[in-house]
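Heads up, one of the protein chains got dropped from this complex, but the rest are sitting where they should.
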Amino acid sequence: MTIEIPQSFWLYFTFFVLLLVDGLWCMLATRNLVRILIGLEILMKSVTFFLIAAGYLSGRMALAQALVITVIVIEVVVVVVVAGIILGFYRKHDSLDVGNTRRMKG
Amino acid sequence: MIWFTLLLVVLVLAALWASMTTTLLRSTLGLALASALLSVVMFSMGATLAAVMELSVCAGLISVVLVSVASLTRPRSIQEELASRRSRLRRIWPLPLVLIAAGVALSFVHAPVDIVLHLPKGDGDVRTVLWSLRQLDLFGQILILLAGALGVLVLFRKEAKDDD
Amino acid sequence: MSDLLLLVPFVAVVLLYLLPKRARTAGLWIAFGILALETAAAFIDRFATIDFGLLAPLGKLLGFHLATDGLSELVILCTGLVGMAALLVARRTLEDENEKFLFANLVLVAVVGINGIAMVRDLFSLYVFVEVTAVATFILIAAGRGDHVFEGAWKYIFLSVVASVLMLTSLGFFLLSTGGITLDAARTGLAANAPLAWIAMALFLCGLFVKGAMVPFHGWLADAYTAAPAPVSVFMAGIVTKASGIFALMRIAQSTLGGATPGREILLVVGAVTIVVGAFLSLTQTNFKRMLAYSSISQMGYIVLALGGDLRLGILAAGLHFFNHAISKSQLFANAAAIEKQLGTLDMDEMGGLGARMPVTAGTSAVASLSIAGLPPLAGFWSKLLIVLALWNAKEYAFAAVAILASLVTLAYFLSLQRRVFFGKPLEKWAGAREASVGLLVPAVALALITIALGVGFPFALKILMGGGA
Partner (left out) sequence: MADRRAIATAARLYFVYATRIVDARAARSTGRGRELPFLRLRFPGDPAIIRRRAKGASLGRVGRRAVDGVWKEHERRNCASRGGVCPPGGGVPTGAVIILFSFDYIAHYENQNEYYTMAVVFLGAMMGLVFSSNLVYLYVFWEITGIASWRLIGFYRGKTDVLKADKAFLMTALGALVMLIGILAIHGLTGTFDLGAMKGTALPLGISALLLVGLLSKSATLPFQTWLPDAGVAPSPVTALLHAAVLVKIGVYVFARLFLSTFVFDEALRTIVASIAGASALVSAGAALVETDFKRIVAYSTVSQIGFIFLGLAMGNALGAAGALLYILMHGLAKAGLFLSAGIVEQNAGTKEITKLGGLMRSMPWTAVAFLLCAFSVMGIPPFGGFFSKYMVISAAVKADEMVFGAVFLAGALLTILYLFRLFTKVFLGEPHGVLAPEKSRLMVACVVLLAALSLVGGLAVGWPSELARVAISQMLGVAG
């Protein structure tokens, strides 16, 4: 690579932050459970990207890849479980509106 | 480098589209696109194996799951849809502006960072690392897949029972 | 042979599915047996180094980089005890056989996760096992029949993902700053005072604060505990939250922070704020389980606070409080299960005078309450005393005073709980209420006896602990 390390670090970091903000905003702005799940996925993308970038910059790409592979597996399991929970919620309330969940207080 | 940066920009745009578009199906599509773009990014950075995983699992499998969730649930009525869309739009429209502002602000930062460099690049093959150094993580993967399988069993079966 | 602690429950889950359908009723007892073995393993001196003959090559083959020490044994012991209690409660409160079978399976998966957390020496593996435990717990909560299970599970998932993001980001920073993700690498980086390493550590701590429900990330816990089915809340309150959040913090404080000032100050402030906020929130609750949940938050604050004190004594005190709280809180949730089963409600405003109807439940819950409130001669007093001593020795006088005086609030809400539920005039409405069945009383009584025995015989226990490391 031709660019020097600090500069490229900030490049990666910038896009990491952008994806992160995007995902968080997506999660917080919506009331639809599936869309929250999508926001959550965007968050995971950002983190995946950051891990790869960190491996790339520090020269531990193999390690970073190994980590990312595990993260991806965990991610897919979480998504499946959450999808199951969302479906259960839908069957109960006949809606995907997160507003229906805000009933517990205290 | 320019191309690489552009790729990243497109990646963020795809994610932005996924979070802003109106229907769930398009949103899912946007996510799949972002995932695919990310795998290209990873590929170009040399993380080939992880890129393949990302492409097949995230862009493929997760999209399938999301699409099936979206199709198993009934879309809302038009009135509901319109009402909720309006309120959502009110909350989501600042997002692009925020992203642009954050991007611009961050592009001015060039503070030095103290990164520890491991030269020569690459500490062996990823397969070696995964299979000989990170068995515990592999075990964790198997375990979490098992947990996921149990979860499918519990959460989806419960549903079938409720149908009766 | 610490690998066995991961492998045996894992293999058991797989084998349980090979059982013929009719034999599945035994699932609960098989899980119980495995947890009993686990409890016993915690007592075997240097269990990790024992060679099991034929099994020895297995360890080499697998190449897990595990390490056990006093702290791991503590968690393993708590997991065994709490898991057994949860299984006993499940036996009496879950309705059909299938639910019980799945509960046993998921508990075993979570137990593998917790054992992993107890023994790993690597931040990423820590994350993986935390996630395994969390996924098993999501499913356990969501599998319930209550009205609020989705909400409870959902909030937990939402904040868990935030925690994951924080931890993974932190791992990225660790890669950049130290090139490694083992605990040792992290310690080296922190000792060299690399700014990126400190950022990474702060992020990781934040992730664990979410997992451990420290204020201001405590929002999920009360909902999750309240929504979860009775045996799940016993298990969660007893060990899941503590292992995946608090124990990880203990591990990090012990092996990476090394008493460095910035880390200690974070722990002190977060711990103290959590103690106070949790205690006052608990004071205002009307739901039995919800009050216990906020009390859990507050008590976990004590453990974190202890980590900010004098290092050696602090870890010892935190470990003891970990144990005491695991025992007493899971016992209180078992009491809650008994009450819910008998009355069908957990609203404390509807209760009163139950002490006469359910004397065993009332008596054991009083023991656990007083122990958590830190009254001698029960076990909770000694751990709190050690926590305060650790703080005092580290010259954190103000924090020590906060810790001491907050136990008055603890006492206040537990007295209010006792008053509203067990004392007062017996209500007409519950004239028919009777003591819960023996199956539900066994765990409560056993755990209460542990509390009393540890409290009364504490000086001897301390001697063993001091000798045995930790």
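In this document, chain identifiers A, B and C correspond to the written order of the chains, with residue numbering beginning at 1 in each.
Definition applied: a residue touches a chain if its C-beta (ideal position, glycine included) is under 8 Å from a C-beta of that chain, and two chains touch if they have at least 3 such contacts.
The structure displayed is predicted, hence computed values, not measured ones.
Peer 1: Please identify which of the visible chains the hidden chain touches across the whole complex.
Peer 2: Hidden chain contacts in the full assembly come out as C.
Peer 1: Which one, C:Phe10, C:Phe174 or C:Trp392, makes contact with the chain that was left out?
Peer 2: Residue touching the chain left out of view: C:Trp392.
Peer 1: I'm checking contacts with the chain that's been left out. Which of C:Thr274, C:Ser407 or C:Thr451 qualifies?
Peer 2: Of the candidates C:Thr274, C:Ser407 or C:Thr451, C:Ser407 is in touch with the missing chain.
Peer 1: Across the whole complex, list the residues on subunit C that are touched by the chain not included here.
Peer 2: 353, 355-356, 370, 375-377, 381, 385, 388-389, 392-393, 400-401, 404-405, 407-408, 411-412, 415-416, 419, 423-426, 456-457, 459-460, 462
One rule holds for everything that comes next: only the chains that are shown with their structure count from here on.
Peer 1: Between A-C and A-B, flag the pair that has more C-beta pairs in contact.
Peer 2: Taking the two pairs in turn, the one with more contacts turns out to be A-B.
Peer 1: How far is the middle of subunit A from the middle of subunit C, if each middle is the mean of its Cα atoms, in Å?
Peer 2: 27
Peer 1: On a C-alpha centroid basis, what's the spacing between subunit A and subunit B, in Å?
Peer 2: 6
Peer 1: Among the residues of subunit A, which are close enough to touch at least two other chains?
Peer 2: Residues 9, 53, 55, 57-60, 63-64, 67, 70, 74, 77, 81, 84-85, 88 of subunit A touch two or more partner chains.
Peer 1: Where in subunit B do residues touch two or more of the other chains?
Peer 2: If we look for residues of subunit B contacting two or more partner chains, we find 113, 115-118, 134, 137, 140-141, 144, 147-148, 151, 154-155, 158.
Peer 1: In the complex formed with subunit A, which residues of subunit B make contact?
Peer 2: 1, 5, 8, 11-12, 15-16, 18-19, 24, 27-28, 31, 34-35, 38, 41-42, 45-47, 49-50, 53-54, 57-58, 61-62, 65-66, 68-70, 72-74, 76, 84, 87-88, 91-92, 95, 98-99, 102-103, 106-107, 109-113, 115-126, 128-130, 133-134, 137-138, 140-141, 144-145, 147-148, 151-152, 154-156, 158-159, 162
Peer 1: Show me the residue ranges of subunit A that touch subunit C in the complex, using the header's touch definition.
Peer 2: The contact residues of subunit A facing subunit C are 9, 20, 27, 33, 36, 40, 43-44, 46-47, 50-51, 53-55, 57-60, 63-64, 67, 70-71, 74, 77-78, 81-82, 84-85, 88-89, 92, 98, 101-104, 106.
Peer 1: Any idea which subunit A residues touch subunit B in the complex?
Peer 2: Result: residues 2-3, 5-7, 9-11, 13-15, 17-19, 21-23, 25-26, 28-32, 34-35, 37-39, 41-42, 45, 48-49, 52-53, 55-70, 72-77, 79-81, 83-88, 90-91, 94-97 of subunit A touch subunit B.
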